[in-house]
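As you look at this complex, bear in mind that one protein chain is not there, while each of the others sits in place.
By written order: A, B, C, D and E. Residues from 1 in each chain.
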């Protein structure tokens, strides 16, 4: 399988909270991961991001798509 | 700072590719991470996700927000 | 009305499931549709997408915006 | 493969436009499709959506994830 | 027109930067606006959000959909 996404992170389910329409699942990441972000070049320049900078990568849970083989 | 997001992953910038309007940045994740996903309860049930299941967490790079202190 | 989006698909409501904060609506697509995706050029190349390739277009329900005239 | 998403639409690549960082791909949907949307219950009620209503489903191309087997 | 979205903000185009595949448009918001956010109840509780708290609402430009009548 090939995905049109730069982030595909191996993980293991830790807990499941089932709601009426939406549910929340937590995972432990099992492999050392690499991640990628696309942002406007303007944002890149105003943040002045360069190699070795330390950042926090914030992702709303709604944007994480679990895939199970 | 407190973020209204379940995923906040520590990482270090590895490379930057600057485009005309959009840019692509790659990161090494530096800490063992936990992640979370919100999905419909219907999807949860059709995937039959339960603790210890192995999954792939797919995230489009556009949904990853870098924050630098 | 003109929308800043490449996908505008005609559909008919099939069912509604109302939850406390979020609700899930299902639709039948009524017209033959064309769709579009934006992805990183890196993902495009690693997938080696070319005309006539068969793919699955995966979209989380949260990203689908219904508009009613 | 099982996806944590309510929309998985069969399609065929029609054209590819490769940019410096981002690329745009167009598809023909090959099967009659069903789609799903998650929205706030407040939006549902203010739209007064009910079975057989005709709507337009608007999706930004960036939210469409192609998967190729 | 009725939109399945809680945020619909009146604005005027200020500048346009056209790129090869993606473009960036800036707007002045012309009316006093109200905004809404959906987040996990877990995030809400860990942020301890309550009336009159001052916050920053961060939105990636890719999630803003312009509509023109």
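In this section, a residue touches a chain if its C-beta (ideal position, glycine included) is under 8 Å from a C-beta of that chain, and two chains touch if they have at least 3 such contacts.
Given the structure is predicted, the values throughout are model-derived calculations rather than measurements.
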{"item": "Partner chains on view for the chain not depicted", "value": "A, B, C, D, E"}
{"item": "Hidden partner interface residues of subunit D, rising order", "value": "24, 39-40, 42, 60-61"}
{"item": "Contact footprint on subunit C, counting only the chain that is left out", "value": "2-6, 19-22, 36, 38, 62-63, 65"}
{"item": "Residues of subunit A in contact with the chain not shown", "value": "17, 19-20, 22-24, 37, 39-40, 42-44, 46-49, 58, 60, 62"}
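Convention: only the chains that are shown with their structure count from here on.
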{"item": "Distance between chain centroids, defined by C-alpha means - subunit C, subunit D (Å)", "value": "1"}
{"item": "For subunit C, residues that touch 2 or more chains besides their own", "value": "3-5, 19-24, 37-40, 42, 44, 47, 49, 58, 60-62, 65-69"}
{"item": "Topology of the chain contact graph, where touching chains are joined (line, ring, star, complete, other)", "value": "complete"}
